[in-house]
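Shown next, in structure tokens, is the structure this report addresses.
Complex shown without one protein chain; remaining protein chains in place.
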Amino acid sequence: MASEYGKNLKVSVFGQSHGKAIGVNIDGLPAGETIDEEKLYRFIQRRAPGQNKTSTARKEKDKPVFLSGFEHGKTCGFPLCAIIENADMHSSDYESLKNKPRPGHADYTAYVKYGGTADMRGGGHFSGRLTAPLCIAGGIALQILEKHGIYIGAHVLSIADKQDDAFPLKPQKELFETIAKKDFPAINDAAAKEMEETILAAKAELDSVGGVVECAVTGLPAGLGGVMFDGIEGRLASAIFGIPAVKGVEFGLGFDATKIKGSQNNDAFIINGEKVETETNNCGGILGGISNGMPIVFKTAFKPTPSIAQKQKTVDLEKMENTTVEITGRHDPCVVLRAVPVVEAVAAIVILDMIME
Amino acid sequence: MASEYGKNLKVSVFGQSHGKAIGVNIDGLPAGETIDEEKLYRFIQRRAPGQNKTSTARKEKDKPVFLSGFEHGKTCGFPLCAIIENADMHSSDYESLKNKPRPGHADYTAYVKYGGTADMRGGGHFSGRLTAPLCIAGGIALQILEKHGIYIGAHVLSIADKQDDAFPLKPQKELFETIAKKDFPAINDAAAKEMEETILAAKAELDSVGGVVECAVTGLPAGLGGVMFDGIEGRLASAIFGIPAVKGVEFGLGFDATKIKGSQNNDAFIINGEKVETETNNCGGILGGISNGMPIVFKTAFKPTPSIAQKQKTVDLEKMENTTVEITGRHDPCVVLRAVPVVEAVAAIVILDMIME
Amino acid sequence: MASEYGKNLKVSVFGQSHGKAIGVNIDGLPAGETIDEEKLYRFIQRRAPGQNKTSTARKEKDKPVFLSGFEHGKTCGFPLCAIIENADMHSSDYESLKNKPRPGHADYTAYVKYGGTADMRGGGHFSGRLTAPLCIAGGIALQILEKHGIYIGAHVLSIADKQDDAFPLKPQKELFETIAKKDFPAINDAAAKEMEETILAAKAELDSVGGVVECAVTGLPAGLGGVMFDGIEGRLASAIFGIPAVKGVEFGLGFDATKIKGSQNNDAFIINGEKVETETNNCGGILGGISNGMPIVFKTAFKPTPSIAQKQKTVDLEKMENTTVEITGRHDPCVVLRAVPVVEAVAAIVILDMIME
Partner (left out) sequence: MASEYGKNLKVSVFGQSHGKAIGVNIDGLPAGETIDEEKLYRFIQRRAPGQNKTSTARKEKDKPVFLSGFEHGKTCGFPLCAIIENADMHSSDYESLKNKPRPGHADYTAYVKYGGTADMRGGGHFSGRLTAPLCIAGGIALQILEKHGIYIGAHVLSIADKQDDAFPLKPQKELFETIAKKDFPAINDAAAKEMEETILAAKAELDSVGGVVECAVTGLPAGLGGVMFDGIEGRLASAIFGIPAVKGVEFGLGFDATKIKGSQNNDAFIINGEKVETETNNCGGILGGISNGMPIVFKTAFKPTPSIAQKQKTVDLEKMENTTVEITGRHDPCVVLRAVPVVEAVAAIVILDMIME
């Protein structure tokens, strides 16, 4: 079992890259929530391929069709199922890969687990394409959260060794909106240009690059989350690692917190008007697994796209001998840009699941 | 709800630092598994305080008492409940902290969530002391996994800016055993000495330091885990973040994978005898959420202990004004050493839960 | 949250009676299972309306379309989503019912729970129509179980005070197949005729009747299930009560066991060849929540269809005054016949979920 997340809100993703349709079923949404379909579609489009010159050429409309749970612009309290029909598929691109697992992909592990019966054309259910239904669910969650004054935004913090600015201590929703409208979702446009060039250079070398997405959740009251396995970190991480290509998640300073002293890392409490705040936010807004009222901030590491056009060493699983593989097809030299709304979407699903308790 | 982990194996931790007892209930253990109590106790002792000069002075025996599910040295298929009675508590140390949340601790967030009724003496249920029952459960899981040829080991990879050697490509159980017997659980003894000095220097400054634990799981067959939210990364991370003070988790190269090219990061498949292996293990033994037969390798970031003896800025929650706090009591200048077996324990719980599918 | 069942196999039902489509998503199916689509469709058709003169006149084709997880006649290990598009809807029939909850229906409770925003046309997500996706999931489960030698069959045991014969001690799959082909799924055709007349008499009086379905699961090995809340009874009951109109579930003699002595009710163990069996099966094949190798036998009570054409007392929820309601539309005078495959389907889902442990 696999493709479901949530406790109060069950989000079940289905579909294969080259199947009839992909989609999501969301059980547990409150009734009567207005969802702006145009706004939702704009959000989903942020992850769609073919947007700018750094992305794969596969064009899709990715317009969701609502099968249930949504009538007259409102959720009706019943399970909401929405699908996107697949189109523009080049399955033959994958024929030559049979028995030759692509390095860095799930081909080999899926072969072992499913015994060769899985529909792995285009990556099957492992495909990055399955993040589209995640964006449907997350886009709905985002609209509901906004009505509670909770905003979620993300940006590309780094590509290879090129760095964007980090979020300020208290990022505002206007900043999130500005970033969302950019072709390259970064805070600092000069940094964005460097990062884009790094991607294009990798593409020119038939190679790929990875990067880090920083995400912030603002407006969350203190006291949400829970102790031990119910902590916000664990709940967010378990979902974020569900996004393809994610290899690391850290909160606040994360791994960098291990480099400094406790006296530097501890966030001093201060009174700000009527509110308890902290002077710094090294803990990423979470203490003991529970929100402290400051923004939740976390970073997600995406590995370089494994699909590269260079010849690579692999094995022939039938003949059990060493061989090489050359991947044709269309692939992103970098998934990080398109991952930005996906991280926002998944964060929104987790936070909505949590505040429904 | 909070302190439970697992799908096939339900591990429920209970107890407060200064309550009558702490313990764990494990539902779903197979029947007839022999558990060596002496070996289990030795494992639990690895996390006990008062072991070497870098640890807190609080002495405990931490000997588990089995209330159910374990008879004549064997599991009997019913829920296994084991407890450790608390002793040697200095609750008065915590009196002066009332209404003054310690920076970096759960005091403030617990206050908001539980409205002041939680038993927060000694950190309550948030205390690092609750990792003892985790070690009971994990120690049992480790013994069961060993019978399946699965071994789990960990070491201190870094303290502040001091580094131990990383695990080799294929760490053997003998290496795990050697590390487990050391006072300072590292691979390289010279590095261990540097790391220990770093801790003692921080202690002398009334400060604290954090660090990184590297953990490896060997002997796991390919094909375990699952797609999306059922991936090994997400399942491990959701549990590892349940350990107090953890702020980051990464698999294989993790965040460092974002700095290199796809051609460098992809692990080439090769035939080794009858087996498919990879030349490198940058992916940490996991592709598409599923094990590829190589060791699972992950790193966990522990923040510096928030309890430091220096005067710190905080607020008075009753008067709602800024103030300062000085923490007395006994505290580790660094939790990373004691966290090593806890990481192993939690990994063992997750892996056993997974292989029971 | 609501419409999901299962631990190892997650079956999520979605759709409203008068929405765009109804469907089911099944996560956790093993890969490579051949499913005979024709056989599946024949099974689903057994619950379809318009089959014989006792059923509602609403005609539907109820042909499932597979969106994912099923390729070339086989499951592929990924979530299987199948839908049925809605057609032939008379939503206007329901206009006059606004604010006047029909007695015995979910109208009033849905109104309170969802605040009037639920899409309740045709009963919305509460409609008996939602048993069609359950039959898709159950029909797939039945085909997989058959490969393990496990067969599930059911029949109408009673309508009002008219009784069919009970299943023999060891019902064979041929009996199940014979019943499944009948217009009136009963063992004894004379009894079937009496039961059918009872239904038609009620229909003539603009009234309705209920009845009992008996279901048997054969070929299940001893040792399945578990103690306390993991017992077969609880797991089956929790799912069976998810079928609309069910008001009681009993195993073996059930309520009748309370009328006899322990010496009469206890099933004596005997050796039959190499096998331990029981002389009688008063316990319905379950002892201590665990299968004993005899057939699992349980009975399900369906209340009379609440939709009747007689004028009934109700309230006007807007004016908060007493009034009456007359239900037009098309309704079954008895749902029990159509419920027979639904009980089989739900039992199959539960048993498959259990044997996957």
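By written order: A, B and C. Residues from 1 in each chain.
Everything that follows uses one rule, which is that a contact is a pair of C-beta atoms (placed from the backbone, for glycine too) under 8 Å apart; a residue touches a chain by one contact, two chains touch by 3 or more.
Bear in mind that the values here come from a model prediction, so they are computed numbers and not experimental data.
Peer 1: Which one touches the absent chain: B:A21, B:A180 or B:A268?
Peer 2: Going through B:A21, B:A180 or B:A268 one by one, B:A21 is the residue touching the chain not shown.
Peer 1: So one chain is hidden, and I want to know which residue out of C:V13, C:I44, C:L145 or C:A216 touches that hidden chain in the complete assembly.
Peer 2: Touches the omitted chain: C:V13.
Peer 1: Suppose we count only contacts with the excluded chain; which residues of chain B make the list?
Peer 2: 1-4, 8-10, 12-16, 19-23, 25, 27-28, 31-32, 65-69, 71, 74-81, 83, 113-115, 117-119, 124-125
Peer 1: Determine and list the chain C residues touching the chain excluded from the picture.
Peer 2: Residues of chain C in touch with the missing chain: 1-5, 13, 101, 103-106, 108-110, 112-113, 125-126, 130, 158-161, 202, 205, 207-212, 222-231, 233-235, 237-242, 244, 246-255, 257-271, 274, 276, 278-279, 283-284, 286-293, 299, 301-308, 310, 312-315, 317, 320-322.
Keep in mind that, in the parts below, only the chains that are shown with their structure count from here on.
Peer 1: I need the rotation angle between the copies chain A and chain B from a CA superposition, between 0 and 180°, in steps of 5.
Peer 2: 180
Peer 1: Quick check for the class: compute each chain's Cα centroid; which one is farthest from the centroid of chain B?
Peer 2: Measuring from the centre of chain B, the most distant chain centre belongs to C.
Peer 1: Mind having a look at which chain is the central one, using mean CA positions?
Peer 2: Central by C-alpha mean position: chain A.
Peer 1: If you average the Cα atoms of chain A and of chain B to get two centres, how far apart are those centres in Å?
Peer 2: Comparing mean C-alpha positions, chain B is 27 Å from chain A.
Peer 1: Roughly how far is chain B from chain C, going centre to centre by Cα mean, in whole Å?
Peer 2: Each chain's C-alpha centroid was found; their separation is 47 Å.
Peer 1: On chain B, where are the residues touching two or more other chains?
Peer 2: Residues 227 of chain B touch two or more partner chains.
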